[in-house]
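For this view, one protein chain was removed and the others were kept in their places.
Let's turn to subunit A:
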């Protein structure tokens, strides 16, 4: 059942992105940046956590969860250190994603040759 909802919710989020590309004629870069902002906005209202509880990876794999994790780390750190903590905690939860993107992106670019 978890797999079913991950598939449906994850797919539905991608359909929203596809419609933004086709109907509003946005570039993929504009779609992903909008989605990150939307994810942070949904987390500001506490909505995104419920979506993760419901859909699992269907909500954590789309890029919207990046915005959600940024705000989540910021708020967790703000509880400890006050408003200075917002800047300290922003990349706390997303560091795995960013550091692995840097590491693997770099290694792949070193090892492989560009195609076409």
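Everything below uses one rule, namely that a contact is a pair of C-beta atoms (placed from the backbone, for glycine too) under 8 Å apart; a residue touches a chain by one contact, two chains touch by 3 or more; residues count from 1.
The rule we apply is simple: contacts and distances are computed from a predicted model.
J.: Just by its UniProt name, which of "Heme exporter protein C", "Phosphocarrier protein HPr", "Stage V sporulation protein AC" or "NADH dehydrogenase" is the chain not shown in this complex?
T.: Its record in UniProt gives the absent chain the protein name "Stage V sporulation protein AC".
J.: For subunit A, which positions touch the chain that isn't shown here?
T.: Here the touching residues of subunit A are 2-3, 6-15, 17-23, 28-29, 31-33, 35-37, 39-41, 43-44, 52-53, 56-58, 60-67, 69-71, 74-75, 78, 83, 86-87, 90-91, 93-94, 96-98, 100-102, 104-116.
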